[in-house]
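For this view, one protein chain was removed and the others were kept in their places.
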Amino acid sequence: MITLIPGALFLFAVLGVVEVASRTGIVNGAVIPPPSMVAMIFLQIVTSGAFVAPLLQTLELLFAGYLTGCGLALLCGILMGSFRPVYNLFEPLTELLRPIPKPALLPALILFLGLGSTMKVTVVALAAFFPVLINTIQGTRSVDVTMIDTARTFGYGKAQILWRIVLPAAAPYYLAGMRVSLAIGLVVIVMAEMLTSNGGVGATLIDMQHEFKVRQTYGWLAVLALTGFSLNALFTWIERRLTFWSAS
Amino acid sequence: MTGNRRAFLAALTLPMIAARASAAELTRLRVGAIAITDCAPFFAALQQGSFASNGLDVVTESETGGALGIPAVVAGAYDIVYTNLPSALLAIQQGIDLRFIAGGSPLNPPDTTGLLIRHGDAMRTGKDFEGKVIGINDTRGLQWMYARGWIKATGGDQDKVTYRAVSFPQMSDAVKNKYVDGIIPSEPFLSLNRSDPTLDLIASPGRTVFPKGRVAAWVVSGDFATRHADLVRKFVVAMDKGSQWVNANLNTPAFAQFIAGYTKLDVARVATLAKGPTSVGISASDVRRMADLMRANGLLTTAIDPVTKIAVPR
Partner (left out) sequence: MTSRAAGIVLVLALLALWEGSVRFGLVHSANWPAFSTVLGALYQNVMDGALLTVIGSSMWRMLCGYALGSIVGVSVGLAIALYRPVRLALEPTIELLRPVPITALVPALIFVFGLDDRLKIVCVAVATFFPVVVNTVSGAATVDPIYLQVTRTFGIPRSMAIRRVVLPAALPFILAGLRTSLAIALVVTVIAEMLAGQQGIGYYLVSMQYALRAPEMYAAIILLTMVAYTLNRLFLMWESRLIRWARTRELEA
């Protein structure tokens, strides 16, 4: 706890400077509001429960897309990492699709999938897919061949080798990928919501911005920051539970 | 298309080069505009060198959205910006100091927006739309107010209709694929969708709700209006010249080339856009009408005295 003090002091010092600058007019107070006002609005958003509905929608779509994307990526990654022919078959395609900035795909996605949940889940899944795929391929390849051979001599079937050797051994890799995908997924879902304005935190942000409610915008950004922070902490907790056996 | 752009750039630069040759007395003015037909007087003034001959070196950038100009003016990135009127009033409501110096001119008659549905669907009045979804560009924006007003005016309960945000280019896809039941596009998407046999135009909500109303304006910060009233005057005089050119050339082929040049639309498509005479004035009653419309829809909750916000040079 004591170690948090320097960090807290630093944070409050920075906020203090902004507060003074904003209130005295050194910076335009209508544009960079005093942190104290933002804090009040943030508390209001939280205590009034206004954050619940949009946040739930955002998280719902995020998880749906994220889990889909990661699941598919794990599957494809293991297949591509284990079997050269499979890798060669899909590598040109994935190398072509990976660099496409996903927001550029939105018009096509909206055409085929509409403006609702399906489209948003898909775009999140697409964005989450590639980091996990790359990392899973790398992780699968890094599995010590002797381990697999040993397992085979013990009569392990393909499925068992996969479940008991490959998956755990590749875990550090694909978990790292999944962490990156979580951050990317959050960015993408917020962006999709900002562009389609149909509920969710992103849509709320855009609404606040349209009405030039700058303080509310920062209040909701604080909600978003806290959400991302919590998601990351949650991920770390889950990751630790899953990999307790590996020495770091 | 390439030819258009080259010709247009040449036409733009010639007067500018001439102006620069004559000189140092030009004051730089940074203007944010949008490459749409509504800004025709501005681009016409630019092309004809009206700004230069009024002592202004106008540096312009085009934005993607109608309301992006306002934050940019606040940030000091622009001196003058084109924006839609509801956004400007919302900004004023939040304490941002803006003044209106000229009106955004509808190039077309008030039918720049229309309500379209799938061919064969039976909706004709607001009542028919209850329980259905209408796609509009900006939730809680101008078309949203048009939609609500039209629904109410034609016997429907405006709160029983769902309004979904769809960007203009996606509107025809959205309605054809049944993500929404009706769309309210603006030009050039209005004429594009009108000519589509699978879509029917059933109403002009803009005309019903806000006939002959000013929906956009050129704004500056209050600070700028006070300190640089002379520049504002010169800008508006030049814009007026631009608007006169537009009115004089409305039906000439050069006009279509001109519009195609800066909007990057196809020349053939420009020819299909409905056109009408334009003007760049703005009055307190223009602003008051919009404020009343917004108040009726719950967007404006504070009192704004339009007269104090007009900074049109005399």
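Note that the chains are named A and B in the order they appear, and that numbering of residues resets to 1 at the start of each chain.
Assume a contact is a pair of C-beta atoms (placed from the backbone, for glycine too) under 8 Å apart; a residue touches a chain by one contact, two chains touch by 3 or more.
Remember, predicted model here, so these are calculated numbers, not experimental data.
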Touch with the omitted chain, as defined above, among A:L9, A:I26, A:M40 or A:I238:
A:L9
Omitted-chain contact residue, chosen from A:V17, A:V31 or A:L75
A:V31
Which residue among B:L29, B:A45, B:V58 or B:V74 touches the omitted chain?
B:V74
Hidden partner chain, touching residue among B:L265, B:I282 or B:L299:
B:L265
One chain is left out of this view; which of B:S172, B:S204 or B:S221 touches it in the full complex?
B:S172
Pick out the residues on chain B that sit against the missing chain.
2, 5, 32, 35, 61-65, 68, 71-72, 74-78, 167-170, 172-173, 176, 188-189, 192, 263-266, 269
If the hidden chain were put back, which residues of chain A would touch it?
3-11, 14, 28, 31-32, 84-93, 95-96, 99-105, 107-108, 110-112, 180, 183, 186-187, 190-191, 194, 202, 205-206, 209, 214, 217-218, 221, 224-225, 227-229, 231-232
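The definition used in the following text is that only the chains that are shown with their structure count from here on.
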Would you mind writing out the residues of chain B in touch with chain A in their complex?
67, 70-71, 74-75, 87, 90-91, 93-96, 138-141, 164-167, 169-170, 173-174, 177, 179-180, 299
Inside the complex, what are the residues of chain A that reach chain B?
28, 30-31, 107, 110-111, 114-116, 195-198, 203, 207, 210-214
